[in-house]
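One protein chain is absent from this view; the other protein chains keep their places.
When the chains are written out, they are named A, B and C in that same order, and each has its own residue count from 1.
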């Protein structure tokens, strides 16, 4: 059986481990043959391919990135895009396709599946907010990198009596912020799931100061909803606010640092982790998960469960329809938010303004 | 409420994170007071205590070991042991106890609970084989360390055309071996759950050699069951065999290396990871899990759910009776064993002798 | 002998290791007693002290930050600042002082030494640009962190066909950029020591692209001198230019990314490492160097070599007058710059404009 593979969307540690697992199990157990489409859907549209042999996947397990490269190209937005994809599958004699990607990438999978393409999906989002699966590979690596960064700035915050704000990934969900914030012992964790007023943050820091802790570490998801005096926040360099006055995207870390320093008088610095969270060698956890996904995906193909995606539920690999997985964003559970909150010292409450 | 805490059994990354979470949530949310018993049950028997204040748990989240130290002392085996424990609880005004430990430690918990002591348990085993919970803290750290070691010896095995055997922890179960072996891309993984003949291993290596791969990495759990010519294996320096001729404990890594070199003629070396797998700073995953266990345990106390233990099921913290948790050993699931096997190249099978 | 210790200036991995080495050797070999001044010179000015016993330095070797905290307070700029320092030394019965710090901190040391204070210095700069010593502790840690970040973004740059700019520390010198850039295999390294036109950078990237390498990683020191069309560069958000049109400080990484994307059409992203480079546990190299400096400093005190600073020359600990050490900035040697340049592929030169 000749099977196509592609990786779409943003880079994510573990992509190579998925590819390797598919090719190895497919070759050893099913006598499959594999063709890689380069750069996500772009490779399907433009028929950019490379053979995926055992030799091609040798040694890639611990490596970040994807040997197939990736892009955000969306065939549904190209002229005759979906048709051209289907033509290129035929041209290459592809009997089935395995698509590794997130919401955007899988929305194309769904459209092609509805047009009769035999495909299965593997979930991928560094933010861990794809619904239907407990964990996505790459997430543990991102959390590990963020936690190490938080550990490091902790010593500097303490040595200088400073507040340090660490901005981590998470546009729509606070998974990375919550995990790395709890693991790194952050004093405040700010996430999209739980809007907070900037004055409240300032008060927490002042109370902490009053209790004799002269430094603080704040972890903020890039999409955290921080409200407050719109003038003050939105007037900051580069800030954007939505209709509710929420500061969204574009530099929340640096904005917060300014606002906090302004409100508390405490020296405050920001660190924006950015791209280092999504590159490089995956953790052992992510290598295992990615490998299980790859094995699960090739099994799905041979079970004929097309239109489905492998997912992790508890410690079991299962499958769900792709269309379900892409319907909603997965948010941090109330239990985890409570864990984060319950470790915070909220004693000695001053009167919070407003 | 005055609550006692103790940590028993072998060292495990994340113990301090559990203690910190209990003390912080207990202090901030329940106005509890904490007393630590030193060195596991020995501290209860001999009334060795230390106050566990917020100050005492400051900065311990990322640190390995346990500020309460630990031991394998078993009060049930001491004269009037259980009675003396109960007396010392009274003497210290302990209203409830949180016991962090594995099978042995919790078997004492169960006995004391049956005698009326109000206590809850937190599971702890580096081997991840406590039944009732999906994961124990410390396991991810051990897997991470073992995987890094496997990554490292891989390059040396390849540079020298060698076989390298990496012995990891796991007396009764192959969790660490399976996870680190898959994550590290080991060519052969040997675990207690799946006995194997040493000749079969040798054949696999020879076939691999025939296919032009002149090096191999083998991961073996310390309790892996490797059978074979008893003379050959058991005659090796230091080996012990059980009644079925299985080599058990005591240096399986070094013995295997000798046997493999003898059978294949390939230069073979062993690395025994030992204690470095259970010390040092916990991974982000383990810090989160340990923190959730700590929060869960103090909540159990205040819900009055004594005799229970916090567990992780899927991504949810739940609780089960301690007596259930200690009844059986949790083994690597068939699905995971299949993942490991399905990545192995088993082509070109020679005739395996006998 | 009662000896004072202080740490001044920015945080730097290894400060605690220096303190520990001084206190241990001083206590065991010289029967000294130690007093810590808190927060650098501020603690001397305001007589904020803490006893530095063996117990106080227990376990601090692997920890980042400084148990004495630090500040940039300069007594020479305070009213009667130097006099108050001298008074506080007397009040505390300080027979000698060990000052751990960089240029600014040691310039105060020199002034106090000239007024008769018996003191010795320990060099500290994360940037490694203190003249007179081959290496400063903390530098290897910063290089290690930066190199790991470069490794990580490499895979993302390759997966996405992107240019990624990594901004590292180095206001006046390119030590961190050169070391991490060479160690990380960066395609272009930009440092203060070697001004370069932004058009030249763009041409290098285009030629690389023409040779079929569709991604590039650029490492830039925060103080790198990048010249070019002032309009274009200085017009960028937040850029500042000096009188020669050099872009200095304030966000060179982000500016460069914009300029490169504008000139080449290649998708370009920036990562600014910032504070994570100067916090956290020191590398083994830095722990050894810091320990040797600490041992050397307490020896200098007992040899009566006041006004001197310990330095590393080759693999030997020596000493030089503080006044010499603070006179000039140490720059990356031509040999190292040549190493960096000689690994760059400069073939197929297009005509560089202007």
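In this section, a contact is a pair of C-beta atoms (placed from the backbone, for glycine too) under 8 Å apart; a residue touches a chain by one contact, two chains touch by 3 or more.
Because the structure is predicted, anything quoted here is derived from the model rather than measured.
Put simply, the hidden chain is in touch with B, C once you look at the whole complex. Taking the complete complex into account, B:70 is the one of B:27, B:49, B:70 or B:125 that touches the chain left out. Among B:44, B:57 or B:164, only B:164 touches the chain that is left out of the view. Here one chain is not drawn; of B:103, B:127 or B:151, the residue touching it is B:151. Although one chain is not drawn, its touching partners on chain B can still be listed: residues 10-11, 13, 15, 39, 63-66, 69-71, 145, 148-149, 151-156, 158-161, 164, 237-238, 269-276, 278-281.
By the touch criterion stated above, the residues of chain C touching the omitted chain are 21, 24-25, 28-29, 54, 61-62, 134-135, 140, 143-144, 146-147, 151, 179-180, 182-185, 283-285, 287-288, 291-292, 295, 313-317, 333, 335-336, 338-339, 342-347.
To be clear about the criterion, only the chains that are shown with their structure count from here on.
Of all chains, B has its CA centroid at the greatest distance from the CA centroid of chain C.
Centre-to-centre separation of chain B and chain C, using mean CA positions: 41 Å.
Averaged C-alpha coordinates put the centre of chain A at 33 Å from the centre of chain C. Each of the following residues of chain A touches two or more other chains: 151.
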